[in-house]
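Showing subunit A:
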Amino acid sequence: AISDNTVKIGYLADMSGTYRDLAGPNGLAALEMAIKDFGGKVNGAKIEVVSADDRNSPDTSSSTVRRWVENDKVDLVAGLVASSVSIAVSKILEENDRLGIVSGSAASSITNEHCTPNHIHYVYDTYPLANGTASAVVKEGGKSWYLLTADYAFGHALEGDVTRVVEANGGEIVGSVRHPFPTQDFSSFILQAQASGADVVGLANAGADTTNAITTASEFGVTQSGQTLAALLLFLTDVHALGAETAQGIQLTTGWYWDMNEETREWSDRFMKETGVRPTMVHAGIYSSTLQYLNAVAATGSDDAQTVRKQMMETPINDMFAKNGRIREDGRMVHDMFLAEVKTPAESRDEWDLYKILRTIPADEAYRPLSESKCKLVNN
Partner candidate 1 sequence: MNQTFNPASIHQAIVEQQKAQDRKKMIVNGVLLLLLMAAPFVMYPVFLMKILCFALFAVAFNLLFGFTGLLSFGHAAFLASGGYTTGYLLSNFSGLTTELGILAGTATATAMGLVFALLSIRRQGIYFAMVTLALAQLVFFFFVQSEFTGGEDGMHGIPRGELFGLINLEDNLNMYYFVLAVFIACYLLVQRIVSSPYGQILKAIKQNEPRAVSLGYNVDRYKILAFVISAALAGLAGSMKSVVFQLASLNDAHWHMSGEVILMTLVGGMGTLLGPVVGATFVVNVEYQLSQGPLRDWVDPILGGIFVLTVLAFRSGIVGELQKFMRKNLG
Partner candidate 2 sequence: MSEQYVLETRNLVKEFKGFVAVNDVNLQIRQGDIHALIGPNGAGKTTVFNLLTKFLIPTRGQILYRGEDITPLKSAAIARKGIVRSFQISAVFPHMTALENIRVALQTAEGSSYSFWKSGHSLHKLNERCMELLESVGLAEFANTTTVELAYGRKRALELATTLAMEPQLLLLDEPTQGMGSEDVDRVVALVRKAAQGRTVLMVEHNLSVVSKLCDRITVLAQGAVLTEGDYQTVSADPRVREVYMGSDGSGERGAQAPSQENVEAAQ
Partner candidate 3 sequence: MSSNPDREYEQLRMSGLHAFYGESHILHGIDLVVHRGELVTLLGRNGAGRSTTLKAIMNMVGRRTGSIMINGEETMQCAPHHIARLGVGYCPEHRGIFSSLSVQENLTLPPVVRSGGMSLEEIYTMFPNLYERRFSQGTKLSGGEQQMLAMARILRTGANMLLLDEITEGLAPVIVEKLGEVLVALKNKGLTIILVEQNFHFAAPLADRHYVVEHGQIVEEISANELSAKQSVLDSYLGV
């Protein structure tokens, strides 16, 4: 049965800090679109939304989520961006047996050593990012790599994944540099990358670090001197900020792009009407996962975490976000990923027309196989 005849969804994300643009207030808009599209009610029960800024702080987020689940009877926590916040929240959800869907975090540890039976990791993680971009670039002849890695857990994970993929495909890492997070001036590192003579300069960082590195690379003529830039985590908002002129030719992996087909375009147009911007993969993931959740609640007639999660795991995901996506027992939603290249200014029609999709990376190839999982829910 549905508790108190209400399905209550808590949206927790960075509303004002570094991750604001990739999820933030617009993610809430996506969530509300999903509820509206679903019809505003589930099996006659109300759907309510509460939301909060996570302040990028695990303890503020813990307080919020504890109150949500203990006092406000929140059934689902959505959003979830900073990995420290996602992990902290998932522990609380496990304690209280509620459900969480992580849409914004990159850490693959969320469904690996930190997996719980109470959360789902929906959009992407570092594993396919490395897999998609690195293998494609190596196959195209980019054999020797130089890595610029953000010196924190996310960067280290990405670096590890990239190294594995590059070496598996017959390439080699000729050098790497771990830069502090955040770094504004990358010229010194770009210079070292240039001096290394590597074919590819890989950016194992995110956000402002990545955009700064790309700007500097373009200023120092990295591509002119024959090197390729490979960014491992770029959101549409980052590329938009850089512009096609600076970012052109960069290859990247994404879980979704707004301009892939009729369905995505239709939804993105509606999203843009609401928010004024094109959606990132995180926005689309929030929309999709919320719909999937509500469908499962409707199907089971219950908002109990385990019941709903089971139902979601049993139902393949086929919507504008993913085709044949499925949720594994470790909580990982696996779906096809896409290798994209940033268009040249000549190719780009408008400021949001930024990617060419080069290749689809099949779900099974993209994500960490369960056989390698350290998740306590997986019997290895």
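Regarding candidate selection, all candidates are chains of the complex that A comes from, given by their letters.
One rule holds in what follows: a contact is a pair of C-beta atoms (placed from the backbone, for glycine too) under 8 Å apart; a residue touches a chain by one contact, two chains touch by 3 or more; residues count from 1.
Keep in mind it's a predicted model, so treat the numbers as computed, not measured.
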In-complex contact of subunit A, chosen from 1, 2 or 3: 1
Complex interface listing, subunit A residues touching candidate 1: 15-16, 25, 50-60, 62-64, 66-67, 70-71, 82-84, 87-88, 91, 107, 109, 114, 151-154, 156, 181
